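Here it is: the structure, laid out below.
Heads up, one of the protein chains got dropped from this complex, but the rest are sitting where they should.
== subunit A ==
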Amino acid sequence: MAAETGTPTTLTLKSNDDELFSVAESAAILSVTIRNMVEDGCAGGVIPLDNVDGKTLASVITYMNGISAIPADEEKKKSYRDKFLSDKDFETLADMVLAANYLNMSCLMDAVSAKIAQVMEKKSVGWVRRKFGIENDYTPEEEAAVKEEHKWTFEGVETDDDN
């Protein structure tokens, strides 16, 4: 990749709202999408990331820099990830999972997915529908049938509250 002399070690990433970010190549290639572009020689100028907005990209770059600064110590990496995600609200997490998916960053994808799952587990059906933007397209009969089919999963669950 960076074997030739003169290959830049800093990459410039462009978000879909035209913000530019500089990031060390060694940190950026945590993203397989970016790594592939670098390997294909497409990283000479600016790398456009059409599916990530500036705010999310800034956050992802903070993560890239933070995690790549930690040597091979899974425990420390895990605690960095936990700390990094601890203050993110659901909307930010949603943006992050989209970005991680697009950038093909499995470690961030896993951490964010686990966090979203953790939040979902405690919430009502109504809350999840709203946050995920899910339209309830069941008829009342269908909904009752699904509920009956998986009755065991609803034991002790109140589904109507909005918390």
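In the analysis below, a contact is a pair of C-beta atoms (placed from the backbone, for glycine too) under 8 Å apart; a residue touches a chain by one contact, two chains touch by 3 or more; residues count from 1.
Throughout what follows, contacts and distances are computed from a predicted model.
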item: Candidate names "Polynucleotide 5'-hydroxyl-kinase GRC3", "Las1-domain-containing protein", "F-box domain-containing protein" or "E3 ubiquitin ligase complex SCF subunit"; UniProt protein name, chain not shown; value: "F-box domain-containing protein"
item: Selected from A:Thr12, A:Ser26, A:Asn51 or A:Asn65 as touching the chain missing from the view; value: A:Asn51
item: Absent chain, residues of subunit A that touch it; value: 16, 50-51, 53, 91, 94-95, 97-98, 101-102, 104, 109, 113-114, 116-118, 120-121, 125, 128-138, 143, 146-147, 149-150, 152-154, 157, 159
